[in-house]
Each structure stands twice: as C-alpha cells, then as structure tokens.
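Omission of a single protein chain aside, the complex is shown with its protein chains in their original locations.
On to subunit A.
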Amino acid sequence: ASQQLDTFSSTALKLSLCSRVGKFDGKKTERQCVAHKIYVKKHIIDIFSVLIFLIVYHKRSPRVGKFTEDILLNFLKFSNFFCHCEQVHELFSKSGDVKRIIIGLDKIKKTACGFCFVEYYTRGDAEHAMRFINGTRLDDRIIRTDWDAGFKEGRQFGRGKSGGQVRDEYRQDYDPARGGYGKLAQQHRPTEVRNSF
C-alpha cells in the first residue's frame, strides 16, 4: 500500500535510512563499533513508530496422533493469511492506532508461517503493546512481541532453511497447526504418515 499519501502519518518510513542492525563481528574496529552504535541509537530515539516482530509460539503439549476435524479446520483458519491479519489488527489496536501489518511469509511457499510485523504511528502505542499484549493469547496461542528496528522489503520472509521460521527448523514436537513435525525432525522420520494440508 502506498503510504506516501498518509497525511496523518509520522515520518517513520524514513526508517529506510536506518540500516538493519545485525550482530557485529569482532573484526570491526572499536571506532566503527561505537559509530554504529551511535548511529543506530540516534535513529531508535528518532523513531516514533516502532515495529513489533511477533512470533507465534506453539502450544507446549504435543498432539501426537490426536488430530481431529476440529484441529484441521483450526489450522486452516489459522494459517489463512487473511483471517490472521484481521485478528492481529483487532488485538493490537487495543494499544493504539495500527499503521500497518505485514504478515511474515514462508520464503518458498509464500504462505503465512507464523510471524508478522505490526507498525504503530507512535512509540507510546508500541510500548503499550509490549507491556500489555505481549504474552497474552491470540487464537488460543501465546504470542510474543519484540521491538524491531524497521521493516525493510525482504524482511517479511522466514529465514529458516526450508523457508519458514528458524524455530520451526529445530522443533521436535508434532504440531499440526505448524505443519507437523519440525523440518529437521521430518527428515528423520520418513516412515511417519503425515497429513498433507
């Protein structure tokens, strides 16, 4: 959606100036590190709309062998890209006006894979979300929110090797709402009958 016509919006989209804050390797000189820190710190202070990187946790208890019609439907609804966006909007609007939501996609399949970015117009609203929505449930699942330095095109794709979230690479349990077993575990269980959704 073209945002440049938002007359009521903040200057948050100038986030493109803010380089992606990655881990810096020890090879950088001290001066460069300090400069990097100051640069990003300055922009974090300037940012008054902050993104929240949201990860949907799977439920602790594995559902081995126990899927029913209900769970199937639930999964379909949940992984339904469009339905998810509306729930997220409703929930996160409780802490302030949401500017936009960008759903995280599986890099290969281009379907929702359980995370998204929520952007607010003001920092205060994003802080409220961190205080009061983080750790509560959305669609029966506990969600976790984290600050994010800024959305850039390309960041909406999962960075796991199989295309989804990194956490789903290593997951040991079976969770039908998250595609069954974790990707690595799937490779070790070739004889298991899996439902294909």
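To be clear about the criterion, a contact is a pair of C-beta atoms (placed from the backbone, for glycine too) under 8 Å apart; a residue touches a chain by one contact, two chains touch by 3 or more; residues count from 1.
As a convention for this text, contacts and distances are computed from a predicted model.
> Out of "Trifunctional enzyme subunit beta, mitochondrial", "MIF4G domain-containing protein", "Translation initiation factor eIF2B subunit epsilon" or "Dynein axonemal intermediate chain 1", which one is the UniProt protein name for the chain not included here?
"MIF4G domain-containing protein"
> For subunit A, which residues lie in contact with the unshown chain of the complex?
1-3, 5-9, 21, 37, 40-41, 44, 50, 73, 77, 81-83, 85-87, 89-91, 94-95, 97, 100-101, 103, 127-128, 130-140, 146-149
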